[in-house]
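One chain of protein is taken out of this complex; the other chains stay put.
Going by the order they are written in, the chains are A and B; count residues from 1 in each one.
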Amino acid sequence: MIAPPLKVQNLTMRYHQAQPVLKSVSFEIPQGHTVAIIGPNGAGKSTLLKGVMGLAPLVSGQVSMFGHPLEKNRLSVAYVPQRDESDWDFPIQVMDVVLMGRQGHLRFWQRPSASDRTLAEEALNQLGMLDYKDRQISQLSGGQQQRVFLARALVQQAELYLMDEPFAGVDMKTEKAIIDLFGRLKQANKTIVCVHHDLNTVADYFDWVVLVNRGVIASGPVNAVMTPEKIQQAFGGGFSMMPSTSAKEVKHG
Amino acid sequence: MMSDIWILATACLVASSCALVGVFLVLRRQSLLGDAISHSVLLGIVLSYLMMDGRSEIAMMVGAVIMGLLTAWLAEWLQKHPLLKSDVSIGMIFTSFFALGVVLISVYAGQIDLDQECVLYGEIAFVPFDTVIWGGESMGPRAFWLALVVFLVNVSVIAVVFERYRLMAFHPVLAVALGVSVPMWHTLLMAQVSLTTVASFDAVGAILVVALLVIPASSAYLVATSLKTMLVWALGYAQLSVLLGYGLAVWLDSAIAASIAVMAGVLLLATILFQQLIQKQSQKASLASEAH
Partner (left out) sequence: MADWQVMSADYWALTLSFWQFEDANALWVLVGSVLLGVSASVVGSFAVLKRQALIGDALAHSALPGVMVAFMLFHTQSPIIMLIGAMVSSLMGFMLMSWLPKNTKIKPDAALAITLSLFFALGLMALSYIQGLNVAGKSGLDKILFGQAAAMLPEDLIVLSSVALAVLLVVGLLFQKFRLITFNENYARSLGLSVSLYQAVFACLLVLVVVIGLQIVGVVLMAAVLLVPVSAARFWHPNLAVILWVAAIIGGLSGMVSANISYLAPSAPTGPWMVLVLAGLFLLSFLFAPYQGWFFNRIRANDKDLTDDE
């Protein structure tokens, strides 16, 4: 059997000297799934993703991707940061942002080649953004910005995609584009892990869930994890999930 | 001997004014605006020389306050432009104003009794020679009286509007929500910064003012537990810097104003070192108690 795309063992993280944000987190994700990391605000979802990507310091624990530490297979992992962590007034055009995804493949003096450009154009086309390739990024809507970031991750041609809140604050068109993209990636047996905040859409978009609140509460297929008891355990008392049928009606009706 | 006392007294007053005003700059994270205003004030002084055809304290103060407020206002206005975010607007304005001031000094060298060096160093050693004559008698150095007036103004303003300044420094959004006119108090603070800078100009020059504005206040920020104690600490650090700095200058025969600023920095670093040591000690202690 091949090693899982993502395996986290005993991960503990903290900021400054306060209480740990995450304590002894362990979970494993099988290949070819779309995975949501969910939990209440402040549960450490984004921190977990940053820790996995080596962007925030770990106190202890191991992360392996396809059986190796991250350094050994950077090129098979693509990260999509939260949209509002970027400076959207930066003087750069859409095409150049997408081409940044190729930088991991290029030596420090190399410029993107014609084939890199073709890749970037294909990625933009998949997300319905090809017409915008010469736009300055400040002229894009929030959803369009998100699609640019996804196109950038796509040109990395990775096996595992880690995304921080890709659905936050996007329009319907972008939402549909992202779901279509997930479908295609899943068909190609790629693995997607997203930090996600909307409980009502989890079952629609994802087939695997990691439920987090300062530690892992549960991890497994959607049906097994999204039970009222476990949700309650993660989100605390008083929280009840909306019936998923009415949620769907609200969303698409 | 007498002149030493005048120099020390002037330096103490200047440093005190700077420390008081600096506390609010540091708390409001506007140290760089203080830096900018201290530079721009030069242009105000130069223009006042040109317009009054000579030195006039009142015109200098008016000119300085106008340029100081103009700097603060222009920086804020430019900052709203999406292409000129953060410190860009501040950097652009004060460098242009300062450059214009220096160029005017060099072009109208005959009319302006200032030189480029004095702009940077201050001439606190010459303070005792420029005295106020009143009724035929010497009443002490001009710079001393200017510093005293500005110090009294600063103390009274801060005493009167203390609550407003505190609210604005602690929580500007809450201040707005409570109906406090933040722009008005901000303008008052900026006027105080400009006045303080111009009073310090003769003594310490345009750039060392920044040291006196920011460094004692930052030291105080590290040790104080309330705004009132922070003001007191800042005054204490300022006085100590003046005394030690003056000693250093006498010992090394170096520029007085620069030595005072250096001592302020040394005191800050000493405070930090002391705090780090204490922190290490307590960490060790807690580790030891955990082990048991």
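The rule is simple: a contact is a pair of C-beta atoms (placed from the backbone, for glycine too) under 8 Å apart; a residue touches a chain by one contact, two chains touch by 3 or more.
What you see is a predicted model; the values in this text were computed from it and never measured.
Touch with the chain that is not drawn comes from one residue among A:91, A:183 or A:228, which is A:91. Among B:7, B:26 or B:127, only B:26 touches the chain left out of the display.
Of the listed positions B:49, B:121 or B:201, the one in contact with the omitted chain in the full complex is B:121. Only one of B:102, B:127, B:168 or B:190 touches the chain withheld from this view, namely B:102. Mapped onto chain B, the footprint of the missing chain covers residues 26, 29-32, 34-35, 83-88, 90-92, 95-96, 98-100, 102-103, 106-107, 109, 116-117, 120-121, 207-208, 210-211, 213-215, 218, 221-222, 252-255, 257-262, 264-265, 268, 272, 275-276.
If you put the missing chain back, the residues of chain A touching it would be 50, 53-55, 71, 74-75, 77-79, 81, 85-87, 90-93, 96-97, 100-101, 103-104, 106, 108-112, 136, 138, 152, 156.
Throughout what follows, only the chains that are shown with their structure count from here on.
Separating the centre of chain A from that of chain B, both taken as means of CA atoms, is a distance of 49 Å.
For chain B in complex with chain A, the touching residues are 82-83, 85. By the touch criterion stated above, chain A contacts chain B in their complex at residues 89, 138.
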